[in-house]
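Every protein chain but one is kept in place in this view of the complex.
Now for chain A:
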Amino acid sequence: MNRSRASAISNCEKEFTLEAIQERKRLDGRSVYDYRQVFIKPSPVTHGNVLVTIGETRVQACVGCEVVVPRPQRPTDGLLYFNVLPSPMAAPNYDIGKSSLTMRVERLLDRCFKESRSLDTESLCIIAGQKVWSIRVDIHILNDSGNITDCCVMASFCALKHCRRPYVTVSGEHATIHPVSEREPVPLNIHHTPICITFGFLSEGNYLLVDPSIEEEKVLTGHLYIVMNIHREICTMQLEGVALQHEEVVKCTKIAMTKVNELNKSINKYMGIRTNAKNMDEDGQSILTNVLKETTLQIDNIQTAANVQEDRKNGKDIIQEVQEDVYEIMYPMEEEPPVTEEEEPPKTKPRDKDTDEEEEVTVTLTKDDITGLTSIETGLTSNTGEQTSVNRNSNKETSGTRGRKRRKRK
């Protein structure tokens, strides 16, 4: 693997690792297809701040968002950046700044999230051509113990999933960004879960390893990165350093399917319980009650925190009733087809004028009642207005589901 500086490896280590792999043994006692233990820790305090560890490899991802002017070529698309920051403490051969490693990971992340449309960049639009959200994901590599790519992809996904951006209302030419204290911030629109699986190859692809450790990475000659989601759709793929036969790639894809399944389960396990991490007990039951708390909050806003606490105490009785809802919340991506996912967020995402009409009421209310809002004067000109409408039409043609959706509402 390319590092910022060539890592010194002795002949002694090289021979030992090769010998072990040839005897189908791995230094940490795993078998060839085993993945290391994954642990994900979303921050209980800040949204969009997640620590992911694979074995000893540690990566922390933080998401930040700001309002910017979109690119003129794509006036309705929000921006999404990935920024990989290697810490010099991660490994002795790391240096600060860009290197071939960070460039490669950043490019892979771009393909994972933008080109496979995992994060809907159009939903980040506030006013077409004028204001869009720009999402920046900072990925700090804290410790490199092998397989940094998988860890970065997983950390980015979890951070984006965990992130909440401020609620925005748009009325004509005004957009109001509500402070977090005033309106509950909203999650980002994520359609599916891209999960990266790294395969390492030795001696022209004769030996294959899943999730190589740092010792193994030093002797590997080739890598194959497969990014796949839970629906078994390959988001992106990258092969370097080795030429593979067709059957071998298919075999890797099959292994990746099972691994993606496993990893998706652990992501759900850790991320599903994020909001109430403080009150967590241990397993299933408490997860259910926590999710129950969420559902009750969503269903009925009048309920106070005290009520919810009571509900949690009596949780066992209500669990049966809401179990279906709970299941939906825990596995939103598996259960909901993409069309319905579009349906849920419009109240939070005034993407264009279609949704504006519904929200105008709320805007007037907030403007009258509350002072000190961050409001943005936009001054929408007729020119850009035309541009938006044209773009919307073209969107209808290109993306089938969205077009269908709008027509239904009309």
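Note that in this section contacts are C-beta pairs under 8 Å (C-beta built on N, C-alpha and C of every residue); 3 or more make two chains touch, one makes a residue touch a chain; residues count from 1.
The definition used in the following text is that contacts and distances are computed from a predicted model.
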item	value
Chain not displayed: protein name in its UniProt record ("Protein mago nashi homolog", "Autophagy-related protein 16 domain-containing protein", "E2 ubiquitin-conjugating enzyme" or "Exosome complex component RRP40")	"Exosome complex component RRP40"
Contacts of chain A with the absent chain, listed as residue ranges	8-17, 19-20, 23, 25, 27-29, 89, 92
